[in-house]
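Here the complex is missing a single protein chain, while all its other protein chains stay put.
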Amino acid sequence: MRRRVPLTLCFIAGLFMAVQYFIPHHNVAAAYERLLLWLQTLLAFAFLLGTVSLIRVHYHKVRDRAPDRGFSIVMFVGLFLMIGLGFFHPSHHAPGSPFNRMFLYVQVPIEATMFSLLAFYIASAAFRAFRARTLEATLLLVAAAIVMLGRVPIGDMISARIPEATRWILEVPNLAAKRGIMIGVGLGMMATALKIMLGIERAWMGGGD
Amino acid sequence: MASVTEFFEKFLRIDRRWIFLAIAIAVVVPFFLPLGLPVVVTPPVQRLYDAVEELELGGPPLLLSIDYTPATSPELEPMSTAILRHVFRQDARVIVMTLHPAGYGMAESAILAAAEEEGAEYGEDFCFLGFQPGTSAVILGLGVNISNVFPEDAYGTPLTEIPMMEGIRNYDDIPLLISLAGWSASEAWVYYAHQPYGQRVGGGVTAVMATDLYPYLDSGQLVGLLGGMRGAAEYEELIGQHGSGVRGMDSQSVIHLIIIILIILGNLAYFMTRRQRKLAGEGT
Partner (left out) sequence: MTLTFIWTTVGALLTLCVYSFLYKDNPFYKFAEHLVVGVSAGYYLVIYYFNFIDPNVVRPVFQLELGGEAVAFGGTEWWMALIPGLLGLLLYTRFFPKIAWVGRWPLGIYVGGYAGLGISPVMQARVIDQMQAASSPLAGVPDPFAAATNAALGFAIFVVLTYFLLVKRHIVARGIAMSIGAVVLSAVAGYGGYVVLSALSAQGVVSMTNILLVVGLLGTLAYFFFSMRHAGLLGGLARIGIIFLMVGFGASFGYTVMSRISLLIGRVSFLLTDWLHLI
């Protein structure tokens, strides 16, 4: 019951979804449509599970009086404010509603700014770590420098050859290498999917019996 | 000689906050002193533009999936704005949706702004279906029947009551699909819309992802590709209305130059100090 049932369900669901592409029968198509919606529903519930876990982690921090519990309270204020505005405010999530503004003027600036911090760190890393120590590193460095110049207007201004060389790098060596990786990863993805379906890969079941 | 080496050694150990400051200055200054450098259009962008250009006046709509999140919006929002302006200007129609919950707010703000600017009407020229979870299940579901996946639009109106959705059942009625994403959504559209249904798919992605998608472009699995803010700038150039993409290119140029100079200086300092260390090693 504890391991066999989920493994069997996994195998049946996987096998059905994998072979339905090749069976053009209306009953199969109808079952396929239903199962697609079921998968979506399960994903939606799984997402909400993540929110429950988040609440538990921060609740424990507050309860155990952890030193940075103040920030956990900030998290709760953000979370419950959004839930309150989204569910109970008369305009819910309509454009211009407080919920919508919280997204546009709180979530968007913070998230976007956090990612933009990487600009500073990549510049610093380029200075510190990007060394032409070996032939391979030199190749990488030269290609990167050409592409960096060739994809900004100043590269065109310096010489029309730079964007041309950039295009060549992208469309020939880059394409060949990325195609190789794409095929290799594709084969790996299929192997993993098969291993999951056949019950060889069971990490998703977690520990225990 | 020793003093030169000392200088380079010190230079290598420079507090990284000085580099941060240099980058900050380099990004701000071009906003006040624009260089106005021209943006040259590259073939992947031209191909996507041409595909949108083929959409017919009042004909079957473009399906635009705005799948990006706030984190990557500076690169991708200029793309959605430029594409929507292009579509509305040629009186074509567009269905907007998203595969990411954060894409909901991004898509809504982009489409409402473009529609207001170009005088497009909800339900006639465009509609917003909202968000659906489950990426591959959603994309495959749209191939069967759009109203199975989206029984109603984002505002609770059943699809049957939206005039422009009349006669639109699945990918057969959608001549072009464009996904704008900072994650693997564009690839998912290739897997699940192009492969099983032959849907024409175009992509707009962050520059980080762009080089990885070149094989799809070469094989024709993607009809065109916009890569990062530069891709958006090229599209803006093509529609003849400059926005934040073209505006950002000046700062982009200056910082790229600075980073290349930093790399060269870093290497120079590294090799100078290494040679000195080696010589010192041989001497002892």
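By written order: A and B. Residues from 1 in each chain.
In the analysis below, contacts are C-beta pairs under 8 Å (C-beta built on N, C-alpha and C of every residue); 3 or more make two chains touch, one makes a residue touch a chain.
Since this is a predicted model, take the numbers as computed values, not measurements.
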item	value
Left-out chain, listing which of the shown chains it touches	A, B
Hidden-chain contact residue, picked from the options B:P61, B:G105 or B:G224	B:G105
Listed residues B:T211, B:Q241 or B:Q276, member touching the removed chain	B:T211
Absent chain, residues of chain B that touch it	17, 20, 23, 27-28, 31-32, 71-75, 77, 101-102, 104-105, 130-133, 136-137, 140, 147, 151-152, 154, 156, 158-161, 187, 190-192, 194-196, 206-208, 210-212, 215-216, 218-221, 227-230, 244, 247-248, 251-252, 255-256, 259, 271
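Everything below uses one rule, namely that only the chains that are shown with their structure count from here on.
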item	value
Approximate Å spacing (C-alpha centroids) for the pair chain A, chain B	16
Touching residues (chain side chain A, partner chain B) in the complex	21, 29, 32-33, 36-37, 39-40, 43-44, 47, 94-95, 100, 103-104, 107-109, 111-112, 114-116, 119-120, 122-124, 126-128, 130-132, 141, 145, 148-149, 151-157, 163, 167, 170-171, 174-175, 178-179, 181-182
Parts of chain B lying in touch with chain A, wherever the complex brings them together	12, 16, 19-20, 22-24, 27, 35, 37-40, 42, 69-74, 102, 105-106, 108-109, 112, 132-134, 137-138, 140-141, 144-145, 148, 155, 196, 207, 211-212, 214-215, 218, 230, 249-250, 252-260, 262-263, 265-267, 270
